[in-house]
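With one protein chain held back, the other chains of the complex are shown just where they sit.
Right after this comes chain A.
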Amino acid sequence: MATSAVHNQTVDSIPLGEINVANPYLFQNDTVGEYFSRLRREDPVHYCAESRFGPYWSVTKFNDIMAVDTNHKVFSSEAKLGGISVQDMHSDESALELEMFIAMDQPKHDQQRKAVSPVVAPSNLLLLEPVIRERAGAILDALPIGEEIDWVKLVSVELTTMTLATIFDFPWEERAKLTRWSDVTTASPETGIVESFEQRREELIQCAMYFKGLWDQRIDQPGGNDLISMMAHSPATRDMPFLEFLGNLLLLIVGGNDTTRNSISGGVLALNQNPGEYQKLRNNPALVSSMIPEIIRWQTPLTHMRRTALEDVKIGGKQIRTGDKVVMWYLSGNRDDTVIDRAEEFIIDRQNPRHHLSFGFGIHRCMGNRLAELQLRIIWEEILKRYSFVEVVGEPERLLSNLVRGITRLPVKLHAH
């Protein structure tokens, strides 16, 4: 408590203008929440004039974020204007200029999204559910009871990678490649995942060549309901330029991997930090359905999305100018207690648990949201069948990133019923 009080005092004593919530170390040491809390209180639409990402606005309250997210005609996602993260896309000379529909505006965004959306639509998910459940069960059955294991590596990464492999109909024995490509896509050299931007570029080109091979096989075989077949056959996507093809694949790999992976880990951590909630769940396993969106709110696996203003506009009383970079901090909006009751608490039986910002809102809202919920629901149903307690037995380690709110290691011990 004493250290926390001292720390809070430090956050409160920083001049507002010097606060830079995009500093990735604040996410790695999980202290960024204190900064967001202060901004929501004192300066909810905050301007940071100087940072390594250039000047940017931080939008920190739920309703202001909603206002930006649903105003896609004024707030652009276009990659050439910087794209969708506080770190500009296409800013490093040696980086690949990937093109993906999440970083496009209308009308191209709409055409491409519509082409790939059916793979994660509810009717396709009904087909996937038994496969995901069987694979989730197999992952859990292979784990030792009572020994310290890394939950991230053995469960979170495995399950999301298997699901992706299922969606892509990816060669099963080579599915670890998907995990690697996902990590590499969001990596910068300082993270240690790649040594340099050149290495990142090389690996992503290998990824593209691999998928090109799968594409060439499937373009002559009609009717597949995997993602590659869908893209190869849809008029909106079949003639895509190479960097667009690669960009959209990586978008779906990262979108389906980094995010759900961290919600799977984050849920275990949250239940350990809130033993009363864990007990509620044991007493009533049907609460899984309301717990899943609460885990996704709590974790907020993508901390933010960024837009670029196409015209002068006011948000929360602040004057945003044409060309300004506007960052919607979902992680902060998800802790806004003027909209979410007891927002700083993890509560598995909330009334409206899906009323959170983790998927964003508006036309760029997460396309895989129901798949994410499905995977989490399945893994928790299978966990509850097998174990009385997934006990966290050491400190979690967190990713150095201001975009992916990642847990890189989570030591646990399993207790059987």
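Things worth noting here:
Note that contacts are C-beta pairs under 8 Å (C-beta built on N, C-alpha and C of every residue); 3 or more make two chains touch, one makes a residue touch a chain; residues count from 1.
Assume contacts and distances are computed from a predicted model.
Hidden from the displayed complex is a chain whose UniProt protein name, among "ATP-binding cassette domain-containing protein", "Na+/H+ antiporter subunit G", "Cytochrome c-type biogenesis protein CcmF" or "Ferredoxin, 2Fe-2S", is "Ferredoxin, 2Fe-2S".
When the full complex is taken into account, the listed residue touching the unshown chain is A:Asp69, out of A:Asp69, A:Glu294 or A:Asp324. Only one of the listed residues, A:Lys80, A:Arg175, A:His233 or A:Arg370, touches the absent chain: A:Arg370.
The chain not shown here is touched by just one of A:Gly17, A:Pro55 or A:Pro118, and that residue is A:Pro118. Listed by residue number, the positions of chain A touching the unshown chain are 66, 69-70, 72, 106, 110, 113-114, 117-118, 120-123, 125-126, 352, 354-355, 359, 361-363, 365, 367, 369-370.
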